[in-house]
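Reading through the structure tokens given below for one structure.
A single protein chain has been removed from this complex, and every other one stays in its place.
As written, the chains take the letters A and B, and residue 1 is the first residue of each chain.
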Amino acid sequence: MSAMPPSGKNRWTDPAFYLPVLFISVLLVNPLIIRSTTFTQVSILVLWYACLTASWNLVGGFAGVLPLGHAVFAGIGAYTSTLLFIHAGLSPWIGMLVGGAIAAVVALLIGVPTFKLHGAYYALSSIAFVEVVRIITENTQQIGSLKINGVQGLLVPLRGHAPLYFQFDGKLWYYYIIVALLLIIIYITYRIHRSRMGFYLVAGGEDQEAAESLGINVTRYKLVALSLSAFFTALTGTFYAQLVLYVFPQGIISLNLSFEIAFIAIIGGRGTLLGPVIGALILVPIGEISRIYLSGSQFIGIHLFFYGTIIVLAMLYKPSGMMRSIQTGYDRLVHKLRGASASAQHEGER
Amino acid sequence: MEFFLEILINGVLTGSLYGLTALGLTLVFGVMKIINFAHGTFLMVCMYMTYGLGVGFGLDPYLCIILVVPAAFVLGYLSQVVFVQPVLKAERDVREPVGVLLLTAGLWIAVNNLFLMLFGANFRSLKTPYSDQVFEFGQMLISRPLFYAFVFSLGATAILALFLRHTHMGRAIRVVGQDREAASLMGVDIYRIYRIAFGLGIATLGVAGAIITPMLYVHPFAGDIYDIRAFVIVVLGGLGSVPGALLGGIIIGVIESVASQYLTMSWAAALIYMIFLLVLFVRPQGIFGFEKDS
Partner (left out) sequence: MSLLRIETLTKSFGGLRAVSDFSLEIGAGEIVGLIGPNGAGKTTIFNLITGAIPPDSGRVDFNGGIISHLKPWDICRAGIGRTFQVVRPFMNRTVLYNTMVGAFVRVKTPQEAESRALETLSFTGLLSKKDILAKNLTLPDRKRLEITRALATRPRLLLLDEVMAGLNETETREAIELVQRLRREMDLSLLIIEHVMEVVMTLSDRIVVLHHGEKIAEGPPSAVCSDQCVIDAYLGEEYGVACNP
């Protein structure tokens, strides 16, 4: 949001304040008004992808690298909470945080060597990282006494409606949890973006050597961003495990998922605050709807053909994503609502 | 012992073919510093072309090379004009451009599935009289088409290397790869060089597609296994190095064929990725590369 948050008492008359509030309210009441299971389900999926992409954006958007290995962190989250639940009876609510912590540490370990690489080399190394982890997971039946079950994966033990164990009898619960997670991730991104760390990530992403000459230890900031990003990606992974109550390697530790995240970020606008949400709003429903309506047709593969075509067109005609146009429109709306009298304080997109 | 030698030879033969599939990728990277994720897709398209000519006109796959290679060149040239070039130009002042990687990943998904829509998921094979024949050396059995593939791979690699070294255009391509600023100051139209380099890169896949077709099934995802493997190879051999691609290919072929005797195929794949990561970390310019940028 580029319009300055107002500090005066009459916030409620300022569109820069009430518009975001309005959007969030819509987000909150929507599934209560449109009472359709399909709608809720697709919404959850959109928000889930938005969470993944927003987490990814911390490093893939702001720090100027293209990580294609984030599926591993989602996998760490899903597997950790599920294994802890199965073997120690630990609630996934806690397992989720453990998974996040493990993912953050793994991110540091993998980040130290990989951040020496740049551009295409970095992207390739992250691809190899997912593939290695997926293959190892698929081929491991158990580690010590811990059953991993290889390709088959793990079933989350059912507890019925047990909020303390992250299991609910209605999809609505999941909807609100993922909304909350998304708001947290976006809030943290917002804070980082406006802080010194945000400036440093951007500078290091644009030109590492120049940034270093200005007193920035670029690699250190990238590492912090990556481990934060991995932490939230892992939380999102646990959510997925609890939603579908089943984890398997192909389902989560996959190159496809990694690419989907990057695509969503591109469509929405890499390195913008709300780009991940916009990207997910566009790409996920297209994917879902065309899967539902087209994959049954005589042309198998048609929905993925559409999907790929959209990516290609986006890269050709809108490489900086949709966010910029939406931002301009939004700014204009705020301006209009404030009216001519109010001297609108605008701060251009940085 | 003989058994081991057979495995080794098979590894070398298969590896040379891998090297050929990586050749175009390394050429394109060497010149433009971009990663073409649709590389395997172009290979798949070339396989379909060969298959079509074989089934439609009864042409021998090896004879198809004469037609498929120019067609592949045109395909590559046009793809560069329509897809890659605009993205490259848009990213001119980005220091670490990755737009082309994402663009070509999109192409990969779109075109693979387009072929799935058009031709279905069937596995097709172009049977030739020699498809299942073998050469016998004592106890050792060497597949005939695989042996031919080896010969063609060496030949194609040598031709490309000679072309780059001894022709005017080849030298221009190398100059652009080494220093594009200097080249454009010297009056070289770098985008023209890019188009030709991309065309050539895909043309090498024309050879690969034609010689793979007698051995393997043709289907919309047939190129994918060569895709990531080709990345591994070019990084091993040093991105941009032509002989490096061949050697990298042979190394991967041998590792794969030896490892799959003792491990499952998927562990062998994991092993290759781990070697890949190790090389990236320890020697990012590749085993045979001398480039200073990484």
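In the analysis below, a contact is a pair of C-beta atoms (placed from the backbone, for glycine too) under 8 Å apart; a residue touches a chain by one contact, two chains touch by 3 or more.
Keep in mind that this is a model prediction, so the values were computed, not measured.
For the chain left out of this panel, the touching residue among A:Tyr200, A:Phe232 or A:Phe248 is A:Tyr200.
Listed residues A:Ala16, A:Ile216, A:Ile267 or A:Met315: the one in touch with the omitted chain is A:Ile216. Looking at subunit A, the residues touching the absent chain are 194-196, 199-200, 202-203, 206-207, 209-218, 348, 350.
In this text, only the chains that are shown with their structure count from here on.
Centre-to-centre separation between subunit A and subunit B, using Cα means, comes to 34 Å. Looking at the complex, you find that subunit B touches subunit A at residues 29, 33-35, 83, 86-87, 90-91, 95-99, 101-103, 105-117, 120-121, 220, 228, 231-232, 235, 239, 264, 266-267, 269-270, 273-274, 276-277, 280-281, 284, 294. Listing the residues of subunit A that touch subunit B in their complex gives 64-66, 113-114, 116-121, 123-125, 127-129, 131-132, 135-136, 138-139, 206-207, 259, 262-263, 266, 299-302, 304-305, 307-312, 314-316, 319.
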